[in-house]
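Complex shown without one protein chain; remaining protein chains in place.
Note that the chains take the letters A and B in the order they are written out, and that residue 1 is the start of every chain.
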Amino acid sequence: MAAVSNLKNMVMVLGLTCLLCSAVLGGAYALTKEPIDAAAKAKTDKAIGAVLPAFDETSYESVDVDGKTYNYYKAVKGGETVGYAVESSVVGFGGPLSLMVGVTPDGIVHNTSVLSHAETPGLGAKCNTDAKFMAQWEGFDPSAKILSVKKDGGDVDAITASTITSRAYTEAVKNAVDAVKKLEENDHE
Amino acid sequence: MEYFLIIISAIFVNNIVLAQFLGICPYLGVSNKLSTASGMSMAVCFVITLATLVTYLINQYLLVPFQLEFLQTIAFILVIAALVQMVEIVLKKVSPSLYQALGIFLPLITTNCAVLGVAITVVTKEFTFGLPSHMLNLGEALVYAFATSLGYGLAMVIFAGIREHLALSDVPKAFKGVPIALVSVGILAMAFMGFSGMVK
Partner (left out) sequence: MSKNLKLITDGLVKNNPTFVLLLGMCPTLATTTSAINGLSMGLATLFVLVLSNMAISLIAPAVPDKVHIPVYIVVIATFVTLLQLLMQAYTPSMYETLGLFIPLIVVNCIVLGRAEAFANKHGVLESACDGLGVGLGFTCSLTVLGLVREILGSGSAFGFNFIGGNDGMLAFVMAPGAFLCLGYLMVLFNKFLKKD
């Protein structure tokens, strides 16, 4: 069956296998790099498109608020800023919860979308599927309503049995709104 | 404080067997007797910590600078296989008594997915542990790996205790062996679910 083992053929076979396999993978990597990057870009574009009104182009920038850095996409249409899609990450119930929050220059939340989460399936994970919870963010005006869950005296409807997730989600939205407020202030100075 | 949170999280909240489903095959395979279970746990503990140290350094100083992250899987598994072999040889020479205790489990550990699982997790996943979400540094990664393997040992020893009692009880024929073991693990996992959300 298998060949007899001696040092020479052992080293040769192992070395050759490693070489061949790395070559195959190197080639595969070069071939798939473009589609992988395209897929990642498509995902971000989709998230931005979902949380902002129609725009022509976006630019990726960052801003510091209270020592925390927020990355955001500034969306421009016809030379005018139509909104900011802010990447906002907080600690949820099961781990990091990261959102894309679209805010228009007047400080109103246009829409939100979940980038990644580690919440409990069927409970906190509903922040990504529960229609009632998700719909309330569309057009949420922080100057007219209070950005905290109803249990804490605010105007946000929490997901049933997932107060901690809802609080974290609200906090992420609030951070994004504050970041945009800071941006607008910077622009007018 | 952060290290304390990592330890609690890795042992109880995100127990590697009961919440993350890693290393199930040896978990079901050698948990028949308390003595073998504790031997296996010690061997796993040793290898996971050592493997995490080596793979973390390889990833940081070899794969990332040369943009070879796509070779992660293949590089890590080779390192783990070589490491296990080396540990076996060194142990045989240096401490024959320890080799006697752990030796038979060592070859099984290469294909224990807990080892590769932890090695990949610490270099790819972001954690929080009371701080803003971040990648683990070497110290945190080692504490995480060590605590995770303690959690493995805990789950293993508890389960071995249960199984020693199960062996003496009258179980319906279709349930004998693995099925009843799985049902018992299910109940154990339910108990561990009580820890969820305790540490983020």
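The rule is short, and it goes like this: contacts are C-beta pairs under 8 Å (C-beta built on N, C-alpha and C of every residue); 3 or more make two chains touch, one makes a residue touch a chain.
All values reported here derive from a predicted model rather than from experimental measurement.
Judged over the whole assembly, touch between the missing chain and the shown ones holds for A, B. Of the candidate positions B:36, B:60 or B:111, contact with the unshown chain belongs to B:111.
Looking at subunit A, the residues touching the absent chain are 1-6, 9-10, 13-14, 17-18, 21, 24-25, 28-29, 32, 35-36, 39-40, 43, 116, 120-123, 126, 129. Remark: the residues of subunit B touching the chain excluded from display are 18-25, 28, 70-74, 77-78, 81, 110-113, 115-117, 120-121, 173-175, 178-183, 185-187, 189-190, 192-193.
Following the convention adopted for this analysis, only the chains that are shown with their structure count from here on.
Between the Cα centres of subunit A and subunit B there is a gap of 30 Å. The part of subunit B that touches subunit A in the complex is made up of residues 70-71, 74, 126-128, 132-133, 196-197, 200. Interface residues of subunit A facing subunit B in the complex, by the touch rule stated above, are 21-22, 25, 29, 68, 89, 91-96, 98, 120, 164.
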